[in-house]
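What you see is the complex with one protein chain gone and the rest in place.
Chain naming follows the written order as A and B, and within any one chain the residues start at number 1.
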Amino acid sequence: MNMQQYNISDNNFEQCIKCTVCTVYCPVVPVNPNYPGPKQAGPDGERLRLKRGEFFDEALKYCLNCKRCEVACPSNVRIGDIIQLARIKYSKSKPSLRDMILANTDIVGTMSSTFAPIVNTTVALKPVKKVMDSVLKIDQHRTFPKYAGQTFVSWFKKEAQAKQDLFPKHISFFHGCYINYNYPQLGKDLVKVLNAIGYGVHLLEKEKCCGVALISNGLINQAKKQAKININSIRKSINEEKRPVIAASSTCTFTIRDEYPHLLEIENDDVRNSIELATRFIYRLIESGKVKLKFRDAAPVKVAYHTPCHMEKLGWGYYSIELLRHIPNVELVVLDSQCCGIGGTYGFKKENYKTSQGIGASLFRQIETVDPQFVATDCETCKWQIEMSTPYKVKHPISILAEYIDVEKTINLNK
Amino acid sequence: MKNCNSENNEFDVIIIGGGITGAGTARDCALRGMKVLLVERFDFAAGATGRNHGLLHSGARYAVTDKESATECIKENMILRKIAKHCVEENDGLFISLPEDDINFQSKFVESCQAAGINAQIIDPAEARRIEPSVNSTLIGAVKVPDGSVDPFRLTLANIIDAKANGAKVLVYHEVVELIKEQGRIIGVTVVNHKTQENNKYYAPLTINAAGIWGHRIAEMAGAKIGMFPAKGSLLIFGHRVNNIVLNRCRKPADADILVPGDTICLIGTTSSHVGFDEVDNMRVTSEEVDLLLREGQKLAPALATTRILRAYAGVRPLVAADNDPSGRNISRGIVLLDHETRDGIPGFATITGGKLMTYRLMAEWATDLACKKLGIDKPCVTMTEALPGSREEEPMPKGKTYDLSNRIKRSTVGRHGDMASKIASDNEFDNSLVCECEDVSVGEVQYALKELDVHNMEDLRHRTRVGMGTCQGELCACRAAGLLSEAHNCAHQAKADLAKFLNERWKGMYPVAWGEALRESEYTQWVYSGICGMNKMEEK
Partner (left out) sequence: MKFDTVIIGGGLAGLACGIRLQNRGFKCAIVSAGQSALHFSSGSFDLLNELPDGTAVANPEKAIHLLDKKHPYAKIGDKFPVYTQEAKQLLLDAGIEVQGDSKRNSYRITPMGTTMPTWLTLTDFTTLETPNEVIGKKILLVNIAGFLDFNTKFVADAFETNGAECKIISVSLPEFEKLRQSPTEMRSANIARVLENENTLNALVAKLKEASKSFDTVALPAVFGLSSNDPVKKIKQLLDIPVHIIPTMPPSVAGIRTQKRLRRVFELAGGFYMLGDSVVNAEIGDGKIYNVYTVNHGDIALYADNFILASGSFFSNGLCASMDGVTEPVFGADVDFDPNRNTWYNASVFGAQRYRTFGVATDDQFRIKINGKVQDNVYAIGSVLSGFDALQEGCGAGVSLLTALYVADHLKK
């Protein structure tokens, strides 16, 4: 009997000592009075829900799941997880057609890519936007990310796959929906950089959407199914093929590493350490002296780095920032870490549009003050939001690396 | 004959003590048409009433050892479910046998329960684990009984509200300092008003002593001697509901073998030890008691070992020795009604004591029957069927989807006040603002309590609303509540002093368990109120 444990709670919500710090850093609270705030929705509400489930409040759906409350909490309360778990456990509301559409990024993506020219023009048409706005409740101010005509995967299979086995070392690449359907160029950039430092890039045996949008739209069973498929593929890659798994998206990475065990009850202890962000993977190689990068001469550029919420939660902004600082012609300004407001599919919903833009306003102002040539960030939805809300282009650190790397010299340097 | 000058000072019956027994007796007497005065030296439910498990006994606990108590319990249990449903949670109870317990006790236990009229059913341990996942999974036997929980503060208050509605006068913070005797008969009481320090005399042909353990001294004032023994029972309150079904051990009653879920928390108790009368006003829970409660508690529900403890507290049961046994060896837990006229030759005075929270209504009925007999009133008792205020109407719970927090707050207020929740203002944003965020107590609810429920200070407010009873134990809400108190009573000076007193009272229950999270919370609270607010220096001034 371990007497020391008494009064030191296993129940994470009981570590809350009601200091209210989380309410200061919640991006939703100041802009949406219908959201009860992280303290009420999280630890306070949890205690009441344990009394009776009927104390569950559907307004918890206004939580962006940005986890900034968790980062701020001095008591290590997993506030965001408590809120999302409560939604999973108690919510009775069924996802609407709109939510199903937004959540199923890969199914919709497959269809849309096939018909990319049609879809892109169609969803961009004003009458179509109106219908989406009024029938589907997808806000008309939103521009859907364009669907690429050729997915990353089909490009990769056709153009890149064959030569990957020739490299001395290997990784598996969790490309995610965004790279596959909307922005294959980032995937190509990643292949370019990794190949340059001697790594062959491989697809996972099977890859499904990480499920982040399914979780936030309440489609938990489907999220679990997809998570299992992903984890099985990841296990195979790590354990059998001895290839660590890397991703370019901070959200996909965070979801697979942390949301799978915390929200979906899918254990990943055995492989979690080998799933990481591309920037961290490269940083690690550089820091340990295993890899050196050589950059080409280029005109100086001012870049502002935005730390996405899930990056903040991962605590991995350091790696992307250090990597960008490695590029001689980049003058890096690190923006205050704050939420852009998009929250994945959250900001696409008509009822959240105003909230979403309100949350991002302060970030947009700061970007305009800094006035960089472009913004850098590791999250695809932050990119949409910033590009929709400011005149600035947004690039992924890997793309910036790919832009300035001297491939020939780097290959020679690492031989 | 009487030296009073106003008929405002004359009553049919004076009841001493604002615990559940006094409140219930006041209500019963008022319902039977008597002019009633109730005097209480502090607040309602300030003694043993508010310092126990809050267990709605099925009687099973006493079935083997005390059939009479068991029978009373189950009868009263069924009555309370009907007349006081807003004070009661019908949780059911389990009597579990652990590997160290004698499983043969179980059959004797079930037989005794059935003999007392208690519906006790043996269930499979697997079934017990299913219906109550927190139960010690090594259990080897389980019996399901109709236990529940009851909120003693709400129950007392509902009785008081109804007594007043039927004409009773209720004086809180009034202490009896003398029983007025005339020619050997008790004809009234002298009380001191703790607020004004004024003395007042009140008269009645009958004075009923319902002062619990403090009734010992009241009886002495009358010149009667009752063989009472203060028995201290300590309990621990945990931060949230670990269990939803009451957990007991299926064995002879022992220390710390009941875990009761009630409202947002659950509590384990009790220890049992005799203490001196000099200690009854200042109960302290010792570290040995805390250790024992934890050790035994986690045998019922192992999760308690890693659940945050909110506080520790202790109450004093009035144990009464049978009249023919002055040594006190033959203690009865049953109801004791003493007619001091026949017992001691002191007319105009009776004592109702012993018993339990569970059987308060029956105690009140006995006492009121005696009063009727003395006063020549012929009216039957109706309290077994007449619902208490709060439990009369169908509770107007908000239905359907809840998209805003005010609906949740409404649920909380209905939970606490039953049908009286309709009196709580929720019209504007201010009414709906939360004072206590842990327990969902709104400004509207606090104002209702301040206006209508005899609230004199922060402690009273806590008893009426649960302000400060949650996880933070007042850190966030005490100052807000004190602000509303100062508005209502228009005396900021008093409210500040009261805030300090309240924080001290909270600390008294916290420091016996102040390690882990409770110490972090305490340090933070002290940081806020001493460090930022400078209240440590205010006290000195």
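Simple rule for what comes next: a residue touches a chain if its C-beta (ideal position, glycine included) is under 8 Å from a C-beta of that chain, and two chains touch if they have at least 3 such contacts.
Fair warning: this is a prediction, and the values are worked out from it, not measured in the lab.
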Among A:17, A:177, A:323 or A:386, the residue in touch with the chain that has been omitted: A:17
Among A:179, A:314 or A:363, contact with the omitted chain is made only by A:314
Check the options B:117, B:223 or B:483 and report the residue that touches the missing chain. B:483
Subunit B residues touching the omitted chain (full complex): 287, 291, 405-406, 409, 429-430, 432-435, 437, 442-443, 476, 479-480, 482-483, 486-487, 492-493, 495-496, 500, 503-504, 506-508, 511, 514-516, 519-520, 523-539, 541
Residues of subunit A in contact with the chain not shown: 3-8, 17, 19-21, 23-25, 29-30, 33-37, 39-40, 70-76, 273, 280, 284, 287, 312-316, 318, 334, 337
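Operating definition for what follows: only the chains that are shown with their structure count from here on.
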Cα-centroid distance, subunit A relative to subunit B, in whole angstrom: 53
As the complex stands, subunit B meets subunit A at residues 239-241, 263-264, 291, 294-295, 298, 303, 305-309, 401-405, 407-408, 411-412, 434, 437-438, 440, 470-472, 475-476, 513, 515-518, 520-521, 524
Contact residues on subunit A for subunit B in the complex? 1-3, 5-11, 13-20, 34, 36, 39-40, 43-48, 50-51, 54-59, 75, 92-93
